[in-house]
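Have a look at the structure below, then the notes.
All protein chains but one are shown in place.
Every chain is named by a letter (A and B) in the order it is written, and numbering of its residues begins at 1.
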Amino acid sequence: MPDAGAPLLEVNDLRVEFRSGREIVRAVNGATFSVRRGETAAVLGESGSGKSVTAAAIMRLLASPPAHITGGSIRFNGIDVLGTPMSEWRQRCGRELGMVFQDALASLNPVFSVGWQVAEPFRAHGILDTRAALERAEALLGRVGIPEPHARARDYPHQFSGGMRQRVMIAMAIALDPSLLIADEPTTALDVTVQAQIMDLLLDLQRERHMAMVLITHDLGVVAEVADHVAVMYGGRVVESGRVRDVLSRPAHPYTLALLESVPRADLDQQQLNPIVGSPPDMATLPVGCSFHPRCRRASEQCRASSPPGVEVAPGHHAECFHAQAVFDGR
Amino acid sequence: MLPYLTRRAVHSVVALLGLVVAVFFLARLTGDPTDLFLPLDASREERAEFAHKHGYDRPATEQFVHFVGDVMEGNLGFSLRKQRPAMELVLEAYPTTLKLAAVTLLLGISLAVAVGALAAYRPGGLFDRVGSTGSLIGASAPDFWVAITAILLFSVSLGWLPTSGTGGFLYWIMPVTVLALRPFGLLVQVVRGAMLDALASAYVKTARAKGVGESSVIYVHALRNACLPVVTVAGDIAVGMVNGAVIVETVFGWPGVGKLMIDAVIQRDFAVVQASIMVTAAAIFLMNILIDLLYVALDPRIRHQ
Partner (left out) sequence: MSAPANNATSAATIAAAIADTRAIAAQAEMVTVRKGLPWWRLLARDPLALCAAVWLVLMLLCMLAGPEWLGKAATDINLRARNLPPGSTEKGWIMFLGSDALGRSMLARLVVASRNTLTVAFTAVVVAMLLGGVLGLIAGYIGRGVGNLIMRLSDVVQSFPSLLLAVVVLYMLEPRVANLIIVLAVTRIPSYLRVTRAQVLEIRERGFVDAARAMGGSSTHILWRHVVPIVAPTLLTILTVDFAIVMLAESGLSFLGIGIQPPEITWGLMVAQGRNYLTQAWWLAFFPGLAIMITTLSANLLSNWLRLVTDPVQRWRLEAPKTAVKTNA
């Protein structure tokens, strides 16, 4: 049995490639982070930074081909995820880990009723019969804030609004009380007002059920508000990680710093915003050395020549940069 | 849902009316209609009498009104060869064709769904390669030639199956197989493509994330969605089956509408040809409505439009 202090989920130096013909796209080149029971870890990054692929890799949802996990390990609840036979792993999915996807309309099956789909985990794992499962599904729909759950359970996904569909996804993911919830950009596709409601619902459920959560997002504000830990991804690597208040108040990686400077903040008297120059890297042809160097103000010869080492600037606060200490010290 | 069905039904009715008009005018514009009905060696007097009796000497508009009235009453002329109303002959032959078509469709569709789904599950695997190549050959083979070759092999050389006619189980094997060949070939490709799309979809990922078993993912989540494109092409498949039925019935001496029509063409019995065409068109019209209903039943998104 894993001891209480050990992390629930540990991702260590994960590497994922997509191979299509001659092209090899290294989507994840070393992602390391962990989550403890009941805590929230945010994986923060731009689109294409490898954060969604990391989430799919944890659930083992990547189709192979074209995806290949070429290195690293994932441990969940003391077991080696990548070494577990697929059929056995599927049994744990839903029961011990749940996942909420970004695009609820595409992620719900269009030809089955919402009640049927929310009840499915109970049936698939042989926990309840069809009728009892449907009753539980209706209760869950009520819990996630769908009005008249009994009547709406018979409706189909396309008959719900975007926010309501995301609530259905959440009900489905938490149905079997998993100890870990992976939320892959759960609010990106929604209106701003609805985003806050969905985030609140997720936090409520997390507290109520003492779930751990991996929150995949590109939204610094959300990270600051809800996460305990954060892993910042760039070019398929986790370039900085640590407790949220440490990382955001005193970043040690130029990319994190640049991200912070590019966001409007009410608490600072900013003269102007500083967007990050350049564009995210082409994952098929990553630059040699530090993959952030073409956009980095501090880039030196060293950065263009070799990959930076990991530096622990403070206890539990890591950054991969030759200049980490300087950035951390605000020099 | 209702507007959708109504629109589709209106389109079919328009198509049906269009066909009636086309048959009428083609028959009149291409020359003397008596040429179509009477044998080529009919005398001038016979022609004149026939034309007068059927009103071919009157103005075209009047004839058209008359013709539409007849069609509405189900009166599609008189077979000069068989000396019976053409409609009677066609309705007699229809059940035979329908039986053949129904058995073939049922068999062809279920086989194609099974093969297509299996091929899509391991794309590039041995089964996929054999299935895809086989279905392509099935879709490319000339049905009349396959029929003849089958007769040569199984009836003439081996003596296992009867060459033609109707009767017990053995009489069904060759006609059904030959007729199923092309729809099967086309459907395997459709099902395979639809299954590939479905298996790669986001909802299949969701199902796996929920811990749904692999067989349930394939046969419940993916296949149910892959059925929709199959229903969309079912109309084309059925229309193509009519083509096939004409050939298969002729080669295997199956006394259905296809054989009736080809015999009528060769004997120049226009009333029977005309009646076969009209009834077939009406059958296709009915079938399209059935397919639309099936589609509505299978896809809730259309149901709530």
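Assume a residue touches a chain if its C-beta (ideal position, glycine included) is under 8 Å from a C-beta of that chain, and two chains touch if they have at least 3 such contacts.
Just so it is clear, the model here is predicted, and its values are computed rather than measured.
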| item | value |
| --- | --- |
| Listed residues A:11, A:67 or A:259, member touching the removed chain | A:67 |
| Touch criterion as defined above, residue of A:86, A:139 or A:284 at the omitted chain | A:284 |
| Candidates B:51, B:68, B:91 or B:141 - the one touching the absent chain | B:141 |
| Of B:118, B:246 or B:271, the one touching the omitted chain in the full complex | B:246 |
| In chain B, positions touching the absent partner | 11-12, 14-15, 18-19, 22-23, 26-27, 30, 36, 120, 123-125, 128-129, 132-133, 136-137, 139-146, 148-149, 151-152, 156, 193, 196-197, 199-202, 235-236, 239-240, 242-243, 246-247, 250, 261-262, 265-266, 268, 270, 273, 276-277, 280-281, 284, 288 |
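Throughout what follows, only the chains that are shown with their structure count from here on.
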| item | value |
| --- | --- |
| Chain A and chain B: spacing of chain centres that average the CA atoms, whole Å | 53 |
| Complex contacts: residues of chain B adjacent to chain A | 200-203, 205-214, 216, 221, 224-225, 228, 298-301, 304 |
| In the complex with chain B, residue positions of chain A that touch it | 56, 59, 61, 63, 87, 90-95, 97-99, 101, 103, 106-113, 120-121, 124-125, 156, 158-159, 169, 172-173, 175-176 |
